[in-house]
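Input: a single structure, listed below in structure tokens.
As you look at this complex, bear in mind that one protein chain is not there, while each of the others sits in place.
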Amino acid sequence: MSDPRSATGGPERLGFATRGLAWEEPLIFERSVPGRVGYSLPDLDVPDADPADAFEAEALRDDLADFPELSEVDVVRHFTRLSTWNAAVDLGLYPLGSCTMKYNPKVNESAARLAGFAAAHPLQPEALAQGFLELVWRLERQLAEVSGMDRVSLQPAAGAQGELAGIMMVRAYHEHRGERRTRVLVPDSAHGTNPASAALNGYAVATVPSGRDGVLHPDAVAAAMGPDVAALMITNPNTLGLFEPHIAEICEVVHAGGGLVYGDGANLNALLGIARPGDLGIDVMHFNLHKTFSTPHGGGGPGSGPVGVKNTLAPYLPVPMVRKREGSEGTGYALDYEFPRSIGRLHANFGNVGMFVRAYAYLRSLGPDGLRRCAEMAVLNANYLLARLRGRWHVPYDRPVMHECVLSDRQLEPSGVTTLDVAKRLIDYGYHPPTVYFPLIVHGALMIEPTESEPLEGLDRFVAALDAIADEAARDPQLLRSAPHRTRHARLDETRAARHPVLRWQPAPSS
Amino acid sequence: MAEYEIPNELRYTLEDEWVRVEGERVTVGVTDFAQQQLGDIVFVELPEVGSAVERGEPFGVIESVKAVSDLYAPVSGEVVEVNADLADHPEHVNGDCYGDGWMIAIALTDLSEPDGLLDAARYRKHVEERSQE
Partner (left out) sequence: MTGDLPRYIPHTERDVRHMLDAIGVSELEELFACVPEKLRLARALELPRAASEQEVMAELGRLAARNASAESHDWFLGAGCYAHYVPAAVQALASRAEFYTAYTPYQPEISQGTLQTIFEWQTLLCALTGLDVANASLYDGASATAEAVLMAMRVTRRSRVVLADGLHPHYADVLRSYLRALDVEIAPLGRAADGRSEPVEPSVDERTACVVVQQPSFFGTVQGLRAAAEAAHARGALLVAVTTEALSLALLRAPGELGADIACGEAQSFGVPMSLGGPALGFLAARERLLRQMPGRLCGQTEDAHGRRGFVLTLSTREQHIRREKATSNICTNQGLCLLLATIYLSLLGRVGLRKLARINYAKAEYAKRRARETRGLRLPFSAPTFNEFVVAVPDSGAEALARAQAAGIVGGLDLAAYEPELGPAVLVCATELASRDAIERLMAALAGSGAKR
């Protein structure tokens, strides 16, 4: 795989990334050798029992064909090698817009591994889980304070599930008032989970167009508003990184029509200590602990999506919540199921408790000043990038941004190079690309969120990489169209994967 | 600006379907403009033979790697034939959208309905307007 160097730059010459050894590693099934042992099991201290004595033959399995047989060394090498093929926050800037890929503190991991959290069971008696209950009680209240909401449930397992819970509560609220509302309003810049969550609750989705300035306007919302509208879902700052300046008035318009306002909390990092969704008129919102509150992304989860509400919606919260015991009950904490209009459970137990521990450790490590510093530095970083990038790149909404900025592909047009090509070439420079092609209202969008974790020199290097790529686009577009060149794989054929899905390994048929 | 094939003998809809009128039935597919916009087609969901379709209502779904779109019935009637080849060869929609990429044939309930469809010139104008955005 050759990497034709452009005349002036290239990742190697500019000091971004050099060649390195990449290990080959097959599928675990291809590594299997019959008879290899990777397990260590104790001898039975009780008599053996033969399941054939209790079950008919048909009920029992004969074998785990297709499962591998490996030694521990094989397994450790396999997964260690696999890990070397990944980009990660701990390796470098991961500027995905609206994902808040901030640093994942290691003390959070140590805390989550304490036996009293990691080896405890959701159904153990309350008296034996007081530490857990107290942590939940405190975290609920701290998130409420950060957001200006009245009550918080930690139960939803991810942001999307928090959204689901939020819209379920909206639905229950209107039902309880005897009102039949059938539509939910969603801005054209919204994340896909927003309309999906609305549809899962039986709502029809109506799109509200953003203004030419990239933000929502009260008259557009008023035009879409009606007695059949249950809620407006809004993200603030929005997916262009812009604070919604008319949000208070917009909330009033929706409230005046008897509707509620749902706040998507994905971009909360920009507002910590600055403004609170609850103070802006939001009635219900979700948090993403794996974005704003530093819990790791894990290669696609687990996340955690607590939902916060104003008191109007508190009766509908998922159960159980946690309360403090009072009076004759004694001291300590107890589970609280006293929510007769609750939407019920969304999770078999309490949600992703391991993430609560991490988020709690984070909040305790930062304190109120530290949280505010997150917002300040996140916003500083994004504006700095914008200031340095706007010469070479097209900025569709050229105004001060909050924690993320969006570029379009207009600057690339003469060369025929696309946003996707730029993203793939950034990989050669050692970066995970920003979010691409979202939000949909910007053509060929590149959504960049540096987070507060990125130091100044890191930002400067990122700008240098993008500038070098802009040069390459003009001079040698084919280089970008066939990128990446330095990774173990060249660009992968996603069409083939979708047309002819192969979703598991199967042994070759024996001839 | 890209060149889009728009055969003169066909009729068209605003939703980028083409229609070949064959007496009391029509054959329907998506246009060259549509397949270029969508990119590599990976899957086409079509109705069963015998189902009823209504003008302006979705009759199926077309998926590419990165996008998905409803397919809208240009006329009302009954589905009398479905291109079973597309299940294994969705790429026909990209390679030959007016030929091997055909999707369904509909027996018309109202023989005058195709008159309301766009002719090639008007469809070309519709494509040009959107390409300039």
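Chains here go by letter, A and B, matching the order in which they are written, and residues are numbered from 1 within each.
By definition in this document, contacts are C-beta pairs under 8 Å (C-beta built on N, C-alpha and C of every residue); 3 or more make two chains touch, one makes a residue touch a chain.
Everything quoted here is computed from the prediction, not taken from an experiment.
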Among A:M149, A:M168 or A:M321, residue touching the chain not depicted: A:M168
Hidden partner chain, touching residue among A:G15, A:G211, A:P227 or A:G367: A:G367
Among A:G10, A:P195, A:G263 or A:P306, the residue in touch with the chain that has been omitted: A:P195
Those residues of chain B which, in the complete complex, touch the missing chain: 42-43, 45, 63-68
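Here is the rule we go by: only the chains that are shown with their structure count from here on.
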Residues of chain B that touch chain A when the two form their complex: 39-40, 42-43, 63, 65-66, 90-91
Of all residues in chain A, those that touch chain B in their complex: 437, 494-495, 498-499
